[in-house]
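For subunit A:
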Amino acid sequence: MTTETLLEEAVQLIGDKAGGQSVPEPGRIDLTVEPARLLECVNALTTAHWGYLSAITGLDLGPQDGHLEALYHFCQKAAVLTLRVSLPRDGAVVPSVCGLIPSATLFERELMEMFGIVCEGTPDPRRLFLSDDWPQGVYPLRKDFIVPVPANRPEKGTAE
Partner candidate 1 sequence: MDISPLLKMLVFPGGLTLIALGLLYEYIDRKLVARFQNRIGPRVLQPLADTIKLLAKEEVIPAGVIPLFFVSLPIIAMAGALTAGLYIPMAGFAPSFALPGDLIITVFLLGLLTICIGLAGANTGDRFSLLGATRTLTQLFSYEAPFLLALLCPAILADSWQISVVDQSVTGHVWLALPLFIGFFVAVIGLMGKLELAPFDAPEAESEIVAGALTEYSGRGLALFRLGKDVELVIGLTLVSAFYLGGLSNPLEFLLKTLGLLVVVAALQALFARLRIDQVVGLWWRLGALLALVQLLIVVILKGVIL
Partner candidate 2 sequence: MTGPHVEKFIVPIGPQHPALKEPAHFEFSVDGETVTSASVRFGYVHRGLEKGAENRNWAQALYLLERVCGICSHAHSTVYALGVERLAGVSAPPRAQAIRQILLELERIHSHMLWVGVAAHEAGYDTLFMYSWRDRETVMDILESFTGNRVNYSANVLGGVKYDLGPAQADSILSGLDYLEKRLHYYLNVVNNDESFLGRTRGVGTMTTEEAENLGAIGPVVRASGVHRDLRVDAPYLMYADFPVTMITATAGDLQARFVVRIQELFESTRNIRALVEHLPEGELSVRFPRKVRAGETVSRIEAPRGGLFYFIKSDGSENPFRVKVRTPSLRNFMSVIVGVVGHQLADVPMILAGIDPCFSCNDRTVIVHREGSDGSAPPSESDSRKDSSSWSKP
């Protein structure tokens, strides 16, 4: 089965449930999905055994834009199907896909602590990577998180 037919198959499965559709590069299709319909889409993919959830990418489009995105990448052979869920920066909530894909729990834990996107109903909401004394409500991979410079960090050399 070629990559194109695989992608067509995926679009047939969930195209009607998704909003927009775009092809960012050969072998990939991006589908925009409402948070409320995410589970429906994922369910359709898992029941049809289309690919596996390769990663969940969190994306902060910046404070001006005011949106976060959660990208669910499904891979099958060379085809990559991405479900793009756009979320407001404040009160970003997506339903957890762990009920359908149990192994997503590590990705969701990462998404929650790094971007402050709440995965509703995830079985294990503990932190995965951040230390226990990391302050609540600070999400390091958001664009407005400025990396604190340690006092002893070498300055970039400057030409005079």
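As a convention for this text, a residue touches a chain if its C-beta (ideal position, glycine included) is under 8 Å from a C-beta of that chain, and two chains touch if they have at least 3 such contacts; residues count from 1.
Keep in mind how these were chosen: all candidates are chains of the complex that A comes from, given by their letters.
The shown structure was predicted, so the numbers you read here are calculated from the model rather than taken from an experiment.
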In this complex, the candidate that touches subunit A among 1 or 2 is number 2
Please name which positions on subunit A make contact with candidate 2 in the complex. 3, 24-25, 27-28, 49, 52-55, 57-60, 71, 73, 75, 77-78, 80, 82, 101-103, 105-107, 110, 114, 123-136, 138, 140-141, 145, 147-148, 150
